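Reading through the structure tokens given below for one structure.
The complex is shown incomplete by one protein chain, all other protein chains being positioned as in the whole.
For reference, chains read A, B and C in written order, and residue numbers begin at 1 within each chain.
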Amino acid sequence: MSGTGSLYQELILDLSRHPRAKGLHDGADASSHQVNPTCGDEVTVQLHLDGDVVRAVRWDGEGCAISQASASILAELAPGLTLDDLGSRIALFRTAMRSKGRIEPDEELLGDAVALGGVSKYTARVKCAMLPWVAAEDALAHRAA
Amino acid sequence: MSGTGSLYQELILDLSRHPRAKGLHDGADASSHQVNPTCGDEVTVQLHLDGDVVRAVRWDGEGCAISQASASILAELAPGLTLDDLGSRIALFRTAMRSKGRIEPDEELLGDAVALGGVSKYTARVKCAMLPWVAAEDALAHRAA
Amino acid sequence: MTLTAPAAPALSTDEVLALRRDFPLLQREGLVYLDSTATSQRPRQVLDAEVAYVEHEHAAVHRGAHTLAAEATERFEEARGTVAAFIGADDDEVVWTSGATAALNLVAGAIGNASAGRGGAEADRFRLREGDEVVVTELEHHADLVPWQELALRTGATLRWIPVDDDGALRMDEAARIVGPRTRVLAFSHVSNVLGAVNPVADLVALAREHGALTVLDACQSVPHLPFDVRTLGVDLVAFSGHKMLGPTGIGALWGRREVLNALPPFLTGGSMITTVTMERSEYLPAPQRFEAGTQPTSQAIGLAEAVRYLQGVGMERVAAHEAAIGDRLAEGLDAIDGVRLLGPRPGAPRVGLASFVVDGVHAHDVGQVLDEAGVAVRVGHHCAQPLHRRLGVTASTRASGYVYTTEDEVDRFLEATVQAVRFFGVRS
Partner (left out) sequence: MTLTAPAAPALSTDEVLALRRDFPLLQREGLVYLDSTATSQRPRQVLDAEVAYVEHEHAAVHRGAHTLAAEATERFEEARGTVAAFIGADDDEVVWTSGATAALNLVAGAIGNASAGRGGAEADRFRLREGDEVVVTELEHHADLVPWQELALRTGATLRWIPVDDDGALRMDEAARIVGPRTRVLAFSHVSNVLGAVNPVADLVALAREHGALTVLDACQSVPHLPFDVRTLGVDLVAFSGHKMLGPTGIGALWGRREVLNALPPFLTGGSMITTVTMERSEYLPAPQRFEAGTQPTSQAIGLAEAVRYLQGVGMERVAAHEAAIGDRLAEGLDAIDGVRLLGPRPGAPRVGLASFVVDGVHAHDVGQVLDEAGVAVRVGHHCAQPLHRRLGVTASTRASGYVYTTEDEVDRFLEATVQAVRFFGVRS
């Protein structure tokens, strides 16, 4: 089960059992709800801002270990970033996820998201890892609009 | 061109050039208009009756040599037959046409329709030969109804 | 499937192993394919039939007068006859479609057209108005739910549904309350693609008949798995897909009673379904051509007919007996695993060869991943039945589904891998 091991790193299993920043808070500056049509998994991601800077990300939802861990990782990464920075980290994460294992997530820029690096080899699971990031991106877009 | 020769017997070529009983007459007791959906060919067949007996069949329409000859042959065969008889001759003709060359039209019962015997080997042309007979059958059915 | 005692013996291991040799994909090293409810694999006989047609006989059917076209038309219509005979139907009652989804959309769409005044007086009986009701069940596949929602929205009719109990069985007490004089259409599946349970067709048909409602059967999971006879079932319309019964993708069929089909207005329009077309208006052929607009999936029809012959070679009674055995083994095995919740009928109760389940605290995607790692291909998700999953209190489940080529050994490998998955994700949150 080496493959599955590489996919489910200890951090992921841990975060799926003990999620971070889960539960929505009032007063979000932007939020988005996303659904994975294959399995019906849902996630809502909230951005709480100080001007142009992310103060906190909160999220809620149901899903597999990958999507749950991914939401926690995003929520831990984002605080302190400018909105522009957050947007480019999301783009970076997407590139890694779509790379079919060729591009590892950059630890400096994506932090614990490196633990999700193995997902990119499992094309069917990329959507799971992306789901909260897509929600954050959508929240950004709607705030911008 | 032996095959085509067997299909286009002299009588058929003849009748296609010099059709019999072509042109509709007023006062028909029953009639039916049929279309061959593949080529758009159309035929209208009229039954003129004396009680239960066919006095005359008149027809009009456009079509290939086979369907034109077939209409003429039908129009020459029918007069004098009872409606029941006409119905059973039509059924007999259909059986021969659908037989893929295994059953020749019965000369005694179907007259000149024997000349159409070759058609049954050309499944795509069976519809052409049947078209006026189907019209006659439909006219019978609507009269009966 | 015989709900009491099997009418035929299940397939022996040797018989299944012999059949498996016909399936190229199943030779894939280490693969345990348990996703046949989603799509089945094709035996080489089906591939060969399709290839032979394309290599030697392909031409436009029902359109050409040349020899090749006449031959192709004959082969195409023979295929229709083969499929018709397989379900106890007459040839002119079988309409080719691109699949079951297309077939169900055809029915809902034609009723929609009738409701919009198309199809003349004959089609009046199908006309839906405000106050009319269309009834489905809570366990339908989206293909037998969403088209009816859309129809209801377009016509002003009301969509109602027969609920299920905690085991996913239809609440027939409720059905008797819901189906009534306002019911114009009752659409339901023969076998649930999530639960594997066989729905009480006869009772539902009796209810519908009592109120003069049209019955539409989604037979996607029964035609491939059980002896099937349209006359015995007594429904009005039946939809199924080729790719779930060893046949090609891109082909399926709608069966309908002759008088129903010939009274329904067309749905898709275009070439080969008309008699006369002017710029202003068109006249339509009778069924089945009326519903077969455009170039048909010819080689696929020929492939499907070959799939039918293959199944007939095995014998549908024996297919059903084999599936019952596989289904039992799946259900019993899963039920015995600590932390696994089997959905649908209890072990021992009738089901076709499939079982869906959830592992407490572990998402189906994660279960599926561990199974995949062990070479076991199952389906995870809502299996196009979100409302049923919601009713059962889950978003997603894992489904293992076998077919005529599934061995007991494969079921056991699946069960072992499931135990590993439960262990791997360990603590329940």
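Keep this in mind: a residue touches a chain if its C-beta (ideal position, glycine included) is under 8 Å from a C-beta of that chain, and two chains touch if they have at least 3 such contacts.
All of these numbers come straight from a predicted model, not from anything done at the bench.
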item	value
Chains in view that touch the one left out, judged over the entire complex	A, B, C
Touching the absent chain when the full complex is considered, from C:378, C:392 or C:415	C:378
Omitted-chain contact residue, chosen from C:73, C:105, C:221 or C:289	C:105
Given C:181, C:294 or C:348, the one touching the chain that is not displayed	C:294
Touch list for chain C against the chain that is not drawn	24-25, 28, 31, 33, 35, 38-39, 41-42, 47, 51, 54-60, 63-69, 98-102, 104-105, 109, 113, 116-118, 138, 141-147, 149-150, 153-154, 159, 161, 241, 243, 248-251, 266, 268-272, 274, 276-282, 293-300, 365, 368-369, 371-372, 376-381, 384, 386-387, 390
In chain A, positions touching the absent partner	35, 37-38, 40, 122-125
In chain B, positions touching the absent partner	1, 3-4, 7-8, 13, 16-17, 38-42, 62-66, 122, 125, 128
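Here, only the chains that are shown with their structure count from here on.
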item	value
Distance between chain centroids, defined by C-alpha means - chain A, chain B (Å)	76
Interchain centroid distance [CA atoms averaged], chain A/chain C, Å	37
Euclidean distance of C-alpha centroids - chain B vs chain C, Å	44
Contacts with 2+ other chains: residues of chain A	none
